[in-house]
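Note that this complex is displayed minus one protein chain, with the remaining chains in position.
Every chain is named by a letter (A and B) in the order it is written, and numbering of its residues begins at 1.
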Amino acid sequence: MKRPRLVILLSVVFLMVMGAPCASARGEKTLTMATTTSTDNTGLLDYLAPEYQQATGTELKWIATGTGKALKLGENCDVDIVMVHSPAAEKVFVEKGFGIDRHQVMYNDFVIIGPESDPAHIKGTSIKEALQTVKSLHGPFISRGDNSGTHQKELSLWASAGLPAPDKEDWYVQTGQGMLATIQIAAERSGYTMTDRGTYIKYEHNSGGNTPLKILVQADAVLLNQYSVIAVNPARCPNVKHEAATQFIRWITSPGVQEQIGRFSLMGKPLFTPNASR
Amino acid sequence: MKHAYGGRTVLSIEHLIVAKASIVGLRGPNGSGKSTLLRLLGLIEKPVEGEILFNGQAVEPFSPEGRFRISLLPQEPFLMKRGVFGNVAYGIRIRGDVRDLTGRVHEALSLVGLSGRDFVQRPWYALSGGEAQRVALAARLALRPDVLLLDEPTASVDIPSAERIREAAFKAREEMGTTLVIASHHWQWLYEVCDEVFHLFGGKILGKGRETILFGPWTRFDSGLWGKRFGDQHFIVASRPPSDESAAIVHVGSIEEDNVRVDENDVVLKGTITRINLERNSGRLVATIAVGHQNFIVELTERQTRERTLFPGKDVFVHYCPKKIRWV
Partner (left out) sequence: MDFLLEGLFQAVQLLIGGDAETYSAVWATLRVSGYSMGCSLMIGVPLGFCLGYFDFRGKKPLRTMVDTLMALPTVFIGLLVYAFLTRNGPLGDFGLLFTLPGIAIGQTILALPVVIGLTAAAVESMDEKLRIALMSLGANRRQLFLSSLWETRQGILAGAIAAYGRVMTEVGISMMVGGNIKWHTRTITTAIALETNKGQFGMGIALGLVLLAIAFCVNVSVSLLRKRN
């Protein structure tokens, strides 16, 4: 009498298992991309993906991780295309033959944010001065500390200011987390941090426009944050959908889409400046 | 047949024959090997040495010839985690022939005095020990086995249930010709119901049941002889006991009403008759005589049986020959 119930349960599980391959074998066109969490967090891809699907019938699927891992996925042939914002690492990626067809897509900039009261008085100064001041006044400065593209950028700023990268100092907090989480921690500690403008605007948007942290240092040439797409090299990875990747690159660098990127904004402020060269 | 656990021999039997449709009793103290013997006969385990033949064919655990024809009822009541119906029907179901399943289940239950539409629905945890054992017996009777092995069938249950169990077993023999092998320490009862009774001790069969066993420790008397003290009487043995744990098997020669010497070598002890039992097969009487705290068991002669001069409470004299003592 109890057997039938068990049989039903097992059949349900069996059907679910069988159902799986069927779904993926439906033959839809997909493009798999590896990108960074900061890119994903801005919401740009959520904005562009439906447009892309309408235009080409291809579904964009993306995996958001740290820059290092994103490029690793490309190197391992697990994705068809990568979109990151780490020009130095990208250069190595292409040189080693992991990727081809690199195209710049858009940029935004990094900014230093801090408490409105600005106890260190770094507002309006250059990056070099600002960092030197923060160091001498013992911050606190909150860092990503996670080897992400943003973190690498921050470290390079310390270097360009002629200062050794902080590490064990009390006033230097390494969160090991994503950008939004790091900003929140900075807010809690009333400290300074470096973030990309896009994430800052998102943070503003999330807090309903009322944030304890404001942009203090910006528009310094070294603060540029360049996003690019690179197709994974089909010569190395015969399985990647190279045509789809190329199609995407052409699409995202096309004038129409570039314009759309420029219009992507939160709270009336655009997050990116498109700069695909023609 | 020999059987051992972890290198220790627990059973060592030269040969044993159980006749079809007979009732055989196994008596002996705890640890004498009764349960082990039943388990081997029930084809639950395979003996380390030797073999078991059923109707002339060698059988062992899972043998198709024995599987459905020999059934053991263990001492402790045990049911599977299902209702009464499921428990009784189990054996029938695994045999495959499920015609009139409900009828057969109810029939088996009525054999043990349990019945009712409600009763079959009861779950395993809602039964008393006696009810559970009766259900277990019903499950085995439902299979109409050729041989039914009962391990202390009345030990762990209440008196009314014990009655029902006994009744059901004997009824099975009457109506189906089932062979019964019963292990019990109620040896007096065994004599009353069994065709023959085997006495087990230390894994061996000593005899047909009327042996008297005396246990150590043994004392050395001033006279230099060995034995045991019973009040102011001495039980003497001919030779030194092999060890302090050895048990002596005494064959009591005779009991006399007067203190007469029957044989030169005899030792005589004075005791009181505490019981007299009727042995089923032979129609003879068997007396239990207390000498101090020790019981001696003697079969009465034909004359003594006929003349009925012996009765419980009477003082008698027990004769035995020290030289005829066997050590175990």
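Everything that follows uses one rule, which is that a residue touches a chain if its C-beta (ideal position, glycine included) is under 8 Å from a C-beta of that chain, and two chains touch if they have at least 3 such contacts.
All values derive from a computational prediction rather than experimental measurement.
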| item | value |
| --- | --- |
| Chains in view that touch the one left out, judged over the entire complex | A, B |
| Sole contact to the chain not displayed, among B:51, B:76 or B:307 | B:76 |
| Options B:11, B:24, B:43 or B:197, residue touching the unrepresented chain | B:43 |
| Given A:137, A:155, A:180 or A:266, the one touching the chain that is not displayed | A:180 |
| Missing-chain contacts mapped onto chain B | 39, 42-44, 61-62, 67-68, 71-74, 76, 78-81, 90-91, 94-95, 136, 139-140, 143 |
| Residues in chain A touching the chain absent from view | 2, 5, 10, 13-14, 16-17, 20-21, 24, 32, 37, 41, 46, 61-64, 76-78, 177-178, 180-181, 183-184, 203, 206, 237, 239 |
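Keep in mind that, in the parts below, only the chains that are shown with their structure count from here on.
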| item | value |
| --- | --- |
| Chain A-chain B separation of Cα centroids, rounded to whole Å | 85 |
